[in-house]
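Scroll down for the structure; my scribbles are underneath it.
Left out: one protein chain. Kept in place: all the others.
By written order: A and B. Residues from 1 in each chain.
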Amino acid sequence: MTTLSPNAAPERSPRTAPGPTDTPEDPPVLAVHDVRISDGVTDREIVHGVSFTLTPGKAVGIVGESGSGKTLTCRAVLGILPPHFEVTAGSVEITGTDITTLTPAQWTALRGTTISAVFQDPASYLNPSVKVGAQIAEVLRVKKGLKRREARHRAVALLRAVHLRDPELVYGQYPYELSGGMLQRVLIAAAVAAEPRALIADEATTALDVTVQAEILDLLAELREESGLALVVVSHDLAVVAQLCDEVLVMRQGEVVEHGPTHAVLHDPRHAYTRLLVAEHEQYGPDKFLDPEEAS
Amino acid sequence: MVRRVLALTSGRIAVAVLAVIALLAVLGPWLAPQDPLATSDNTLAAASGAHWLGTDHLGRDVFSRLLDGSRVSVLGSLEVALVALVVGAIPGILSVYLGRVFEWITLRLADTLVALPFLLFAVAVIALLGNGLTQAMVVTGALVSPLFYRVARAATLSVARSPYVEAALVAGASTGWIIRRHVRVKVLPPIAVALAQTIGVGFVIVSSLTFLGIGVQPPQPTWGGLLASDLGYLSHRPWGPVTPALLIMVTVWACNLLADAIRDVSGEAGRALVNDRKARANRLAKGRPVSAGGAR
Partner (left out) sequence: MTTTVLRAVPGERRGAALARLRHTLGRVLGVLARSVAIFVPVFLVATFVTFALRSLSGLSPARIQLGEEATPEAIQRIEAQWGLDKPFLTQYWDWITGVLHGELGVSWVNGADISTLIGLGLGVSLSIATFALLIGVVVGFALGTLAALRPTTLIDRGITGLVTVISVMPPFVVGIVLVAVLAVGLGLFPSAGYVPAEAGTGPWLAHITLPALALSCDVVADVARQLRTGLVTARGENYVTGAVVRGLSPRRIFFGHILRNGIGPALATLGLKFPALVGASVVTEWIFGLQGFGRFANDSAQAGDVPAVQGVLVVSIVLVVSFNLIVNLVLARVTPASQRGV
């Protein structure tokens, strides 16, 4: 696990010590306070108040069935809600700045360098007409001001850092020439290229094979350990969240039904729905993720 | 679908204009106040009570000639569209079902026909195969048929190979039900759009040919012919070409408008249109300003 820092972050600026050793006084990277989201078409409230804070190096998980509002919450945080949806109440602060005060230019400056995201169906999130390496290099050139050659060099290093075999070759390939797992690695490389402080992984492993899924989760954990990247992990799969996160929100029909440390939520679920999720996992899923040693 | 097209202002205008033109074509020769072929000494007269649009270089009543000539244009363009529909849509639908050889041959044929400049071909065919617009329109219809071939093929493919039709089949839906339910929604709208467009194209072609004096015997009035004869007397009647030109343009415009209206009310675009309206109505009802939540 030592390849990441020398390859991916040779000129990384020194940052506060990451990881669970963080003191509570650290300013949160992301603070979501009672966010409510409405659909302008049906005029219904879809998300009824979500709150959480994310400090550097921490990982927060959001679990819930599809349609529970977890993706909308993420999109609200990123400022990319679909048409007709809007935040009707509550606030989102990214490194202390309320996002409603951000101008489009400030948003552009913030995304990529402070907060970034990867999604389900990685193929569709990459430009189909541009070589994947060039897309990573583009981020490096725009956000880090690197020259063409440097950017290329760094992009290859990033592709290597996300454990792609033969990064030189992958650099020159188009998205349709790569598999889903490889694309998700490329997408992660592009997302962390500008060294953001928080990464939102919205169902990032959902459509992948179980083995590939485990590798991607390892990669995210590695990034978090190496560079103090704070993670928001969204999934319908409790196991995924349990493996990565310190803190879990359980959402159902737009409502946060349970919120607390992963360990506590898994072992002492208070809400009936959480109990159901955990019970299902004990019954059907590999229960090693429920082991407290693994979860923390 | 008809009702939804008529619900749009543009759809109503298009249908009204086309209905008037169609009426002209049916009743024109009887509506004509004077004999369109009768010459007089009163040549190149300005518009007056006796001659609403004046007279041409042989003293014939322009208004009567316009009314009389509408039939040729309308019949010609309808012929182009119907021939194209039959020649294009049927192989297009069959190409999905009749195997790879048929598919390959029809695809190549469609490529070929598209590559032929149809006006040039129409001119050549009329000149070589003898007079009469009918032959020329059949040939033109065949030459523009690849539009229907592609549209019908794409629509059929999307229906035949789509998971939801397979699901319906598995669920035990009858073929008739599938056709009613899915084909009507997916296949008919694009074909209707293509039909409306082709009628417009047909109008331009008929007008172009008659403008060149091809395919009709000289005394017989046509819109294109009127335009051509007016061109020679621009200094005497500078406004002469305006009426036939406007008629041709308005008809083509109505066809395109109809095509756009059909497109707007069907499929994805239709849903987006409806959603937009609802969202706007909701926002207005609430008097709520647009939130920055969806900023991009």
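We take it that contacts are C-beta pairs under 8 Å (C-beta built on N, C-alpha and C of every residue); 3 or more make two chains touch, one makes a residue touch a chain.
Worth saying up front: this structure is predicted, and the values here are computed from it rather than measured.
Peer 1: Where the complex has a chain not shown, which of B:204, B:265 or B:279 is the residue touching it?
Peer 2: B:204
Peer 1: Sort through B:2, B:20, B:98 or B:249 and give me the one touching the missing partner chain.
Peer 2: B:249
Peer 1: Quick one: which of B:6, B:123, B:154 or B:178 touches the chain that's been left out?
Peer 2: With B:6, B:123, B:154 or B:178 as choices, the missing chain is touched by B:123.
Peer 1: In the complete assembly, which of B:114, B:157 or B:185 touches the absent chain?
Peer 2: Checking each option in B:114, B:157 or B:185, the one touching the absent chain turns out to be B:114.
Peer 1: Please output the residues of subunit B touching the missing chain, sorted low to high.
Peer 2: 108-109, 111-112, 114-121, 123-130, 200, 204, 207-208, 211-212, 214, 224, 227, 231, 234-235, 238, 241, 245, 248-250, 252-253, 256-257, 276, 296
Peer 1: Considering the whole complex rather than only what is displayed, give the residues of subunit A touching the chain that is not shown.
Peer 2: Within subunit A, the residues touching the omitted chain are 1-3, 7, 78, 80, 104-105, 108-113, 116-117, 119, 121, 124-130, 138-139, 142-143, 160-161, 163, 166, 168-169, 172-176, 187, 190-191, 193-194.
Methods note: only the chains that are shown with their structure count from here on.
Peer 1: Tell me, which parts of subunit B touch subunit A in their complex?
Peer 2: Residues 275, 278-279, 282-283, 286, 290-296.
Peer 1: Flag every residue of subunit A that touches subunit B in the complex, lowest number first.
Peer 2: Residue list for subunit A touching subunit B: 37, 40-43, 76, 79-88, 99-100, 102, 104, 107.
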